[in-house]
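The complex appears here without one of its protein chains, the remainder shown in place.
To keep things simple, chains are lettered A, B and C as they appear, and every chain counts its residues starting from 1.
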Amino acid sequence: MRYSAFRIFREGLTGNKGWKPVWREPDPKPEYDIVIVGGGGHGLATAYYLAKEFGMRNIAVLEKGWIGSGNIGRNTTIIRSNYLLPGNEPFYEFSLRLWEGLEQDFNYNAMVSQRSILNLIHTDAQRDAFVRRGNAMILAGADAELADADQLRAELPFLDFDNARFPIKGGLYQRRGGTVRHDAVAWGYARGADSRGVDIIQNCEVTGFDIENGRCTGVQTSRGAIRARKVAVCVAGSSSRVMEKAGMRLPIESHVLQAFVTEGLKPVIPGVITFGAGHFYVSQSDKGGLVFGGDLDGYNSYAQRGNLPVVEDVAEGGMAIMPMIGRARLLRSWGGIMDMSMDGSPFIDKTGIDGLYFNGGWCYGGFKATPASGFCYAHLLARDEPHPTATQMRLDRFISGNLIDEKGMGNQPNLH
Amino acid sequence: MIINHPLLGPRDAAEFIYLGDAALIDRPDWQAEDAMQQFHDYAYLRDNPAGPHRELWYHEQGDRSWLVVTRDTTTHEITDVQMARDVARSRGRDK
Amino acid sequence: MTQKNRISGGQIDRTRTVAFTFNGKRMAGHPGDTLASALLANGQRLVGRSFKYHRPRGILTAGSEEPNALVELRSGAQQEPNTRATTVELFDGLAANSQNHRGPLEFDLMALTDLMSPFLSAGFYYKTFMWPRAFWEKLYEPVIRASAGLGRLSMQDDPDSYDKGFIHCDLLVIGAGPAGLSAALAAGRAGARVVLADEDFTPGGRLNAETHAVDDMAGADWAAQAVAELAAMDNVRLMPRTTVYGAYDHGTYGALERCTDHLSDAGGKPRQVLWRIYSKRAVLAAGATERPIAFGNNDRPGIMLAGAVRTYANRFGVTPGQEVAVFTNNDDGWRTAADLLARGVAVPAVIDTRDAPAPIDLPGIRHVRNAAVMDTVGRKGLKSITLTDGQVIPADTLAVSGGWNPNVHLTCHQRGRPEWRDDLNAFVPGASLPAGMAVAGAANGALTLAAALAEGQAAANAQIEALGFTPAKTDAPRAEDEPSTCSAFWHVRESRKRAWLDQQNDVTVKDVKLSYREGFRSVEHLKRYTTLGMATDQGKTANIPALAIMAECTGKTIPETGTTIFRPPYTPIPLGALAGRARGTDFRPYRLTPSHNWATENGATFVEVGNWLRAQWFARPGEKGWRDSVDREVEMTRNSVGICDVTTLGKIDIQGRDAAEFLNKVYANGFAKLPVGKVRYGLMLREDGIAYDDGTTARMSENHFVMTTTTANAVLVFRRLEFARQCLWPNMDVHLISTTDGWAQFAVAGPNARNLLRKVVDESHDISNEAFPFMACSEITVCGGMPARLFRISFSGELAYEIAVPARYGNSMMDVLIEAGREFNATPYGTEALGVMRIEKGHAAGPELNGQTTAHNLGMGRMVSQKKECIGNVLSQRPDMIRDDAVKLVGVRPVNRAEPLTAGSHFVNRGETASTETDQGWMTSVAYSPSLGHSVGLGFIRRGDERMGEIVRAVNPLKGGETEVEIVSAHFIDPEGERLRA
């Protein structure tokens, strides 16, 4: 069913009785060409692009709970491609370009809103680092713009320019950055994949992998065994737990990242703003809530909840740069489990086991990567070679020494 | 979170800095044949269980001691806390 | 406006009158009123507009679960949007305005959307606004955003102050209703340290809202007496106006105390205090929340929850209307009729969905059995109700009771799931509670007063007994155990009109059914697709009925359908309170160097370096800009002598029999054989082989070393050293302690450095080049016996020393050095000149040691010993980290010497177009070199060390423009190092 204003009008006149389910609820078939483990954003996107771009149809997406119940359903909805390193920047710029045509592509309004992202600069050394980054972005075909304090004062008068502990000296803009309605991304990809014949199977937990002499031939699930030519794991947040069933140890730790939203407010903040001398980033949703976050809690956790010190640290960062939000109220906080990799960058790679593929280690950058991650994973699955923008996202880079460490924090996951 | 320090009693985890898997105590032998592989595994392949986890915390805003805390990563329940130096010795760290 | 709905009774102070305004209209109330009770007393029924359809809305509840009566409280910078009128304590001069409407509240232009509602069903926006693409940001979204949102922020800095604090207790009791009071009494009498917190300003909970008796006195009086007893115990801390909003790990709770919100003027005191409560045990006695029944047009002003109507009548002496009909599916609803009749309020009818006799005998009451309300009339205020049998009953108020939901929220904050109880048709706390928590009273499903009182006491006794206290042997307070039955009746099927579930977000029964039809059947999908329960009330009154309807659709039971996860906070918390004092210049502490006062008096401009403030340069009269000052400071230093406060560098005192061997393990280069009285440059690697920090370490005596680190890494290096000491080499005799703040340290650099120091250092110490050569160190005395330390090290490349005295003498020392240097025209210099000179000398610093570069990149690969055990040397040899084509640190200078350089530029070969593929490296640091008369830069360039003399382009598309630069040695000044050995 194609969505349009006309369809809404027609349905409105007939009591909205004609709307059809956005996806089927099929039972699993005994065998598929490709079984994707994980019905989150990346898994659904992978299925969508496999079907749409690589002409594959016999695909199943297995989801333990309800689709979109992972980090696509619990993030701060930011999209951007303001990365530094050649192992990352072209990939994220590819992702941003996919975002730019996404809604028309899958006929679903995910509210891709390129309202800009701004990284505030507080010291000269920070400016030099952001100039290097901005230039790296432009060299990779992305957009970047350096703003000085006067320009920011004019554009964002509510920032604390006069009484700040760490004065704002400028900022690096990416105007094409912004936000997206996160749940809608999962639903749009699911709808697009389903309509192309992909079986999306909810409440189907993978309990094991069938591995015979070094080759993966299928999965055991809570709804029975499913054979597959290729098994594609895509379960960021649970990667270690799932790959353990295949006997693999990963350079990944699971950490909780809290996110927050305030009560609905009339428009206050135009784009995405991030603090450069503390942990705070914020945007405003179309519904009016200020959506914000900060640092990881910092300890390994699968609990999907955090603790008070980080809540306070984030609020302190917010009040430090925009003291006008003091009377806005925190409405809800939640925690997502991040696949924190050892250098802060992800993996899209084959594994040591034939037919078993791995996508994960997204840290807290996974949402913005959703389209490119799906596209590049689909490319790897269909062609058995990495997509040109994802050639460095390999599992063996720690033994070779080809690290992709954006923050320069080393093998310390909770600092990335 | 509250960490029950073996010497100082219950303290807010905010006084501590988290490092990770207590296996970071078991630093490999730099002269081993496969030292490179061993150091790779040591530095990059850490335990990440959904359940009890032995992990290193540093009491930076306290007595500067490193602790080995056994904490369940699904409930955050802490069942054991030891001085890391004692653990290191018991694991036969030379010198 | 007169208080036309004020009736007898209540716990308000009628001897005093409080004046306030709503939408500018003058009204009066009494101390003890909430804004809501005062509005009702004044007959103000229409108080707000709904989020999506802008429907006229009145007051639904009498508590923090209120979805409709949201106002902008106060004005100017203190304007507080989305404030629940039902929890605002009335104060003199209170000013409140309704929100989320265009034009006056009574004639909201946006109400047009209500007529469009057929086309605005759940999730409609996912299906349109896609064409043309460019229109989203430019047209659709701005329109959506402007109409969305609720209240307005003032856009001015929050003028009030906030504070935080820590409270420790044996037992935290959450909620001061019957269960909570009886719990606190039990624990308090047993001598435990008790905290009793309640969100209301008058403790007592439902005791203040009902007419039940306890121990033969009115419930409210009993509550007051209990509070008095508790207040008299010094082991009990009573915290009214305090919401315990979150249950965190290991018995830690977050609580918000509203200190001055109920006053016209805060008097300079913090508005609110955010408490972290460390409890050994807790009793949750949060009570229950009544839920409505969904029927056609059930959202009109005048339609309220039955329990709330009782609260207004019994506690505030207010009736919401003159003719109050009751619609109930349970016995409790009948109490509303009884209480109103007792106060002389007309009750035209009680409509009970059950086909059963009246549970309470109310003479002459019109009891409509086995019926329901199907529709209502009265857009801006209820006029009449239409029953399923078609009869129309005039009424200006309808009290609705759909049963009670235990407030299980805090029991779920650690992901525990509630359990369904069929007899209550409600969720009660599940088995997995937060550690140390017990639940009592209505929150636990004990919905009768006697049971609540008994459970509170029992729970508290069990909790404190586990802590070793002996409970007092007292009986639980007595109260009648009024039976109450409730039927599972969620919505009126006969209703054709829209029936509201989430009144704030305008989610109706139809929307839930649509959500089902489109496949959004998991409760989380329902919530996210329809926005059910996402409003400021978090669906406290809406979620369960909606769940019930989804269960009907799917043919599952309600527990099978599930419940959404409750997350902190229980009620919304201002960001100002969460931040506390940390804002403005108080965001983080300031660290000042020992000579800060001297610098201030001598025209320094300061710069933040971490939390430190350092002198950046010292402007002199006549200098037109910072460049003038910096160039002068560099020239004077290189030509004669300059002085710089370098106290911020980390200093670590290292002692022990194994100290030398320890240093040999933590530094990549050798330290075992460093002689006493010598200093050595040391490079530290991370275990992953990346260059981490550098500095010098001096051997003061056989077992005593003094290490310096970079300012930025002082704390982290100390942490890593402790890790190495305790975890890696636990049997070494090594001891570490930071002395960063203890010594005021000054760099004295320049050809005249020695001549200057000779005037300060006591003569007993020979500091001639022979006796005290480059890289020497010694404990000395200055100015006649003052203990000091002298290091002959140079960051500037000049003949230079660093001299340290106890910090308390630092400000004076700066004076002395300048004074003694007057004959040499000595100059103080700041971090800018320091930076210029280190770039001229080619020393790596922060921009080069950024955590991404190796010793190999820095040209220090040979320093990394492979002949000893040390941190990082193994992994530093990974193939991709020692490639020949890796970037190498070099110097660059503009081909056209007049051109400036920009740090952050990327290097591209001549004739190649700049792209990720052709990227040759980047410029890390730049400076104008007054010594050379042109700009110089440091940077990493692929194979840079093999490309000396080659010309590449430094491109900077971000700012536009590019510069041709020549690759040269990074040592622009004195490459042979003759000066520093002079």
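In the analysis below, contacts are C-beta pairs under 8 Å (C-beta built on N, C-alpha and C of every residue); 3 or more make two chains touch, one makes a residue touch a chain.
The rule is simple: contacts and distances are computed from a predicted model.
K.L.:
If you had to name the missing chain as UniProt does, which of "NADH-quinone oxidoreductase subunit J", "Sarcosine oxidase subunit gamma", "Sugar ABC transporter ATP-binding protein" or "Heme exporter protein C" would it be?
P.N.:
Spelling it out: the chain absent from the display is recorded in UniProt as "Sarcosine oxidase subunit gamma".
K.L.:
Counting the whole assembly, list the visible chains that the omitted chain makes contact with.
P.N.:
B, C
K.L.:
Specify the residue from the set C:Ser384, C:Ser738 or C:Asn755 that touches the hidden chain.
P.N.:
C:Ser738
K.L.:
With respect to the chain omitted from the figure, which of C:Asp163, C:Glu635 or C:Asp945 is a touching residue?
P.N.:
Once the missing chain is taken into account, the touching residue is C:Asp163.
K.L.:
With the missing chain put back, one of C:Val805, C:Leu875 or C:Ile967 would touch it. Which one?
P.N.:
Among C:Val805, C:Leu875 or C:Ile967, only C:Val805 touches the chain that is not shown.
K.L.:
Can you work out which residue in C:Arg26, C:Arg133, C:Lys269 or C:Arg620 touches the chain that's missing from view?
P.N.:
Of these options, the touching residue for the absent chain is C:Lys269.
K.L.:
Touching the missing chain, which residues of subunit C?
P.N.:
161, 163-168, 193, 269-270, 273, 276, 278, 581-582, 586, 588-593, 597, 611-612, 647, 653, 655-657, 703-704, 731-733, 735, 737-743, 759-760, 762, 782-784, 786-787, 805-809, 811-813, 816, 819-820
K.L.:
On subunit B, where is the contact patch with the chain that was removed from view?
P.N.:
Here the touching residues of subunit B are 7-9, 11-12, 14-15, 61-65, 83.
The working rule: only the chains that are shown with their structure count from here on.
K.L.:
Report which of A-B and A-C is connected by more C-beta pairs in contact.
P.N.:
Output for the comparison: A-C.
K.L.:
Please work out the Cα centroid separation of subunit B and subunit C, and write it as a whole number of Å.
P.N.:
28
K.L.:
Rounded to the nearest whole Å, what is the centre-to-centre distance of subunit A and subunit B, using the mean of the C-alpha atoms as each centre?
P.N.:
Averaging C-alpha atoms per chain gives centres 30 Å apart.
K.L.:
Using mean CA coordinates as chain centres, what's the subunit A-subunit C distance in Å?
P.N.:
Each chain's C-alpha centroid was found; their separation is 22 Å.
K.L.:
Any chance you could list the residues of subunit B touching two or more other chains?
P.N.:
1, 12, 19, 36, 40, 43, 75-76
K.L.:
Got the subunit A residues that touch at least 2 other chains?
P.N.:
Where subunit A meets two or more other chains at a single residue, that happens at 303, 307, 399, 411.
K.L.:
Would you tell me which residues of subunit B are touching subunit A in their complex?
P.N.:
Listed in rising order, the residues of subunit B that touch subunit A are 1, 12-14, 18-20, 36-37, 40, 43-46, 48-50, 53, 55, 71, 73-76.
K.L.:
Mind pulling up the subunit A residues that touch subunit B in the complex?
P.N.:
Touching subunit B from subunit A are residues 240-241, 249-254, 298-303, 307, 309, 342, 398-399, 411-414.
K.L.:
Could you please specify the touching residues of subunit C with respect to subunit B in the complex?
P.N.:
Result: residues 248-252, 278, 414, 435, 658, 661, 687-688, 715, 719, 722-723, 726-732, 736, 869, 873-875, 877-878 of subunit C touch subunit B.
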